[in-house]
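All protein chains but one are shown at their positions in the complex.
Chain naming follows the written order as A, B and C, and within any one chain the residues start at number 1.
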Amino acid sequence: MISFDDYKDQEPAWCPGCGNFGIRNAFIDAMTGMGMEPHQLVIVSGIGQAAKFPHYVKCNAFNGLHGRALPVATGIRLANHRMHVIVMTGDGDCYGEGGNHFVHAMRRNVNVKLFVHDNQIYGLTKGQASPTSMEGMVTKAQPFGVMSEQFNPLAMAIALDCGFVARGFAGDRAHLAGLFVRAMEHEGFALVDILQPCVTFNKVNTYEWYRERVWKMDGEHDEGDRMEAFKMSLLWGERIPIGVIFRKRRPTYEERNPVISRAPLVEQAFDRSKLAAALAEFY
Amino acid sequence: MISFDDYKDQEPAWCPGCGNFGIRNAFIDAMTGMGMEPHQLVIVSGIGQAAKFPHYVKCNAFNGLHGRALPVATGIRLANHRMHVIVMTGDGDCYGEGGNHFVHAMRRNVNVKLFVHDNQIYGLTKGQASPTSMEGMVTKAQPFGVMSEQFNPLAMAIALDCGFVARGFAGDRAHLAGLFVRAMEHEGFALVDILQPCVTFNKVNTYEWYRERVWKMDGEHDEGDRMEAFKMSLLWGERIPIGVIFRKRRPTYEERNPVISRAPLVEQAFDRSKLAAALAEFY
Amino acid sequence: MDYTLMVGGEAGQGIQTIGGTLAKVFSREGYHVLTHQDYESRVRGGHNFYRVRISEEPVASPRQGVDILIALDRESMARHSGELNAGAAVIYDADALQVRYEGEAFLDIPLERIAVERGGSRVMSNVAAIGAALGALGLAQRPLPEVLEWALHGKGRDVVEGNVRVAEEGYRHGSKACAKCGFEPGRPGEAKMLIAGNDAVGLGALASGCRFYAAYPMTPSTGIMNYLAARSGDYGIVVEQAEDEIAAINMVLGASYAGVRSMTGTSGGGFSLMVEGLSLAAMTETPVVIVLAQRPGPATGFPTRTEQGELLFASHAAHGEFPRVVFAPGDPRQAFLLTCKAFDLAERYQVPCIIMTDQYLADSEWTYGEFEFDCVSYADHRLRGDPLSEAAGYKRYAFTSGGVSPLAVPGASRHLVVADSDEHDEEGHIVEDALTRTRMVEKRLLLKSPALKEAIAPPLRYGSENPEVVIAGWGSTYGCMREAVDRLSPDTDIAMLHFSEICPFPDTGRYGFMEALENARFTICVENNASGQFRRLVRAETGYEFGAGLNRCDGRPFTVDDVLGGLHDLIR
Partner (left out) sequence: MDYTLMVGGEAGQGIQTIGGTLAKVFSREGYHVLTHQDYESRVRGGHNFYRVRISEEPVASPRQGVDILIALDRESMARHSGELNAGAAVIYDADALQVRYEGEAFLDIPLERIAVERGGSRVMSNVAAIGAALGALGLAQRPLPEVLEWALHGKGRDVVEGNVRVAEEGYRHGSKACAKCGFEPGRPGEAKMLIAGNDAVGLGALASGCRFYAAYPMTPSTGIMNYLAARSGDYGIVVEQAEDEIAAINMVLGASYAGVRSMTGTSGGGFSLMVEGLSLAAMTETPVVIVLAQRPGPATGFPTRTEQGELLFASHAAHGEFPRVVFAPGDPRQAFLLTCKAFDLAERYQVPCIIMTDQYLADSEWTYGEFEFDCVSYADHRLRGDPLSEAAGYKRYAFTSGGVSPLAVPGASRHLVVADSDEHDEEGHIVEDALTRTRMVEKRLLLKSPALKEAIAPPLRYGSENPEVVIAGWGSTYGCMREAVDRLSPDTDIAMLHFSEICPFPDTGRYGFMEALENARFTICVENNASGQFRRLVRAETGYEFGAGLNRCDGRPFTVDDVLGGLHDLIR
């Protein structure tokens, strides 16, 4: 059996107490629990504290550009859909620089799992507002406080009819591991937005702040009802729901594209004998 | 009084019968109706058939890059919020290449009006699928038919709490002109997604197709109710609602930013005498 | 025989159908053909034209002058009647244009009436025009039915038959009206292949085993996506239209990382958006082929026209220092061969390869006897299967003597493949230390560069052995330069140096091409741009300064006559 230690890689360069540790633990719990082995996984990430993740967990990895993990993950899945493709990303990485890919990956419904370490701040670049920062938060780059509306990834995902929409909390390892497992089991694109305390730069959304508010709403609503899910996704205040908010099975891109519906592209042999026909077209 | 002809500029290079003509007519109707003069307007556009708009209507104009009209418009507004800043864009321009700016412009709530000529196709590049193309539509680039979920700009705008969300139809000039006026009157960012037949490349969503389905739902629901609006935004089939779907007054960026809340930046004189203080900080 | 036919009219009038079908007829009959298109950035209206040059001898460049003009509107008359050669004929339908032109050259042929009467539909008037042109030329009408069947494929027997009737009637009219024209059709030969630049790139991708193409539509590169998409089912290629060019290149890198050959294509604006991804390809050492189909800039510029304005951009694009390959084929055959070579080098050396075309090359069709598929070798440079499973250990960025590390397919074994955009160690994990950095720069840049340079072929020399005049150029000016050499030889002692493999620059130590320049009296660099980018590149690479430049930047390609005129002015 694969164990926790089999997944350990480099020593994380995160700050002591960072919520990313909780996410890493929950992730390894989920993987070992499912009997998944490192070589069956590809973790794709962008740039940021969250995006360093694949260096700290054994796996195949593509640590790409800031904001561009999703298209890379899409390319990997389309070339080889036997691999489990997971994106580990930050709120800035995914909803800021990478916002357009977030939108279109959901539309494509490629079977990629998107796990967003949402610390509501730009950690690696030392504390600017991110799209999910709350209005009024003052930073060096936002001396008058954040003036833009807080980005709601869950509401947007539901609006885009994403098939699996959930929120987790880095401070609840077991619950989060459970969400990871459910996301992995879902056939299709899955979003888990994870509340992740940044102990260094986000002095508003601390462990305590989150702990006072998170509310496990599993079972409290019909996960398959888009309207109910949308309503749930708008809750942010006294109570912040965590758990699976919306679920819907839609055909995946891999199922729909006849070129790969039988076998992954990478396993299809290159047949040079067909080229004569290609050439003949030009006569 | 300003008249229709005062707004005419170059001869449009659109195909005869294109829905863009209807949009242009409704737009000039709205402007002349409000007594707006060309020099009070800046129309910003990207690239595409829709984006040629500012060449065919008298106005100040910035015809920029494909997908990048919104950030240009934002910059213009922040520098001079006495100008009426309008973005004329296509579905590919705005929801494809420009998707990230679409998301964040709504969050910023800069007082820019976004009028999307939504022909559900890439017109200028000769008929590839756009984000709003319906599933299954076959094109040269999508020989197996569109496999991605149709993008729903209205649902997404409501999820992002955009303050003015409406849908118009290029085939109903008077109704569309009314929407333009209401959008202009709204204080804040406004989206009008306009169903626009492309008579050359979109053989699915024709005038007839739209005419059979569009349904003026003005008055049928509470424009201020986000849940009702969301529900309305999901309708697409037998009936496609047109009119104002959601409305909410939120403070605009211009109102919130103390640097410009009194006077537009472009009108604030440059005071060189302050520089001594800036220099003194380094001692 | 060396005739130029031109079809002129508004966008949407069927110019492409007429021009394309005529070209196919000629190539099937074994003539040498060269077509080229001039169109505006609009879908209906405006003014477009399509030129078809045919000859019994190989042709490589458009010429000035028109021998047969098919004028679908009055505008075509206004714009092009001044270009008519002596003895030219103009085919038009006076009823349709509602005007009658005086003069021997103007052949009023009732194209619409023929269409309606013989085919039952006015849209077939284009087919009548095709027939009329062939009739006027006095060419055999034999291949017409089969070409029409090809052009109308899938439209059903009735439609084809109606069209054939219309074409035949058009032929009769054209033949009759032009009885005294004096065109000499020349002898037909063996059927040739007819292929455009974009299709040749697509074919090269097929022949290289490309399995993944992601792109965002952009003129003039879109033809590549169309070509591959149409064949994606038959050849097992995933063709994905990305949400933007940034997504396109990143998808391609993902697919390549996962183990399949991958390509993207775009034009200048899209390439600008891709350069961050180019840098990522370099850092992660992920093979990728990028087609850059140039059009005039800056910004949106002239979206449907041609220019060679991005050589220096492509050669230096993206942040950080890394090796790359830049190819600039001169014709569709080179486009095919260099696409194959690009796939091979990209994978062999794990570097990005850029293929530069332009609107002129992308859209113009050339004829060939056949393409040499066999000279294209295919080798899989990846580590997979048993050799991978049995490897004792695996490090994605292992230091090796040539700088090339084993490129394993992730998931194909228990070995982990870690690709990283940060500076990294041999395993692909982030580092901060100076020593590893220095060694990785050495590996990626300094060790690979000489091997890449080794792989680059010298420029193509054509013409005199000991030339007094050397004209040099790169990419799509190949044809007009070659024909200029043909026309001036042997009266002028002239040769051409055509560069299609540009970066790394061909080894001046190994090949003797610099001597030709240094020994010539006149050296002229021909470029379809304003600033003389290749001249500058040659200066940067060799210190050599050309005697003069012949430049064009109005969005139109050079004709051989432009080159001859330019040379005439410069050489004195």
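Definition applied: a residue touches a chain if its C-beta (ideal position, glycine included) is under 8 Å from a C-beta of that chain, and two chains touch if they have at least 3 such contacts.
Only a predicted model underlies this, so the values are computations on that prediction, with no experimental measurement involved.
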Query raised in the report: Touching the left-out chain: which of C:Ser279, C:Ser464 or C:Ser500?
Result: C:Ser279
Report task. Return the single residue from C:Glu104, C:Glu117, C:Asp234 or C:Glu321 that touches the missing chain. Result -> C:Glu321
**Report entry** In chain C, positions touching the absent partner
**Finding:** 40-41, 46, 246, 267-269, 271-273, 275-276, 278-280, 282-284, 294, 296-303, 307, 309-310, 312-313, 315-322, 421-423, 430, 432, 434-435, 437-438, 441, 445-446, 529-531, 533, 536-537, 539-541, 543-545, 553-556
Report summary line: Contact residues on chain A toward the hidden chain run 13-16, 47, 49, 64-67, 96-97, 99, 122-126, 128-129, 131, 140-144, 200-201
Query raised in the report: On chain B, what residues meet the omitted chain?
Result: 9-10, 13, 37-40, 42, 44, 47, 52, 54-55, 58-65, 68, 70-80, 82-83, 100-101, 103-104, 257-260, 265-266, 268, 270-272, 274-275, 277-279, 282-283
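Everything that follows uses one rule, which is that only the chains that are shown with their structure count from here on.
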Report task. For chain B and chain C, let me know how many angstrom lie between their CA-based centres, rounded off. Result -> 37
Query raised in the report: For chain A and chain C, what's the span in angstrom between their mean Cα positions?
Result: 41
**Report entry** chain A and chain B: spacing of chain centres that average the CA atoms, whole Å
**Finding:** 30
Requested in this report: Send over the residues of chain B in touch with two or more other chains.
Outcome: 96-97, 99, 131, 144
Report summary line: Each of the following residues of chain C touches two or more other chains, namely 232-233, 243-244
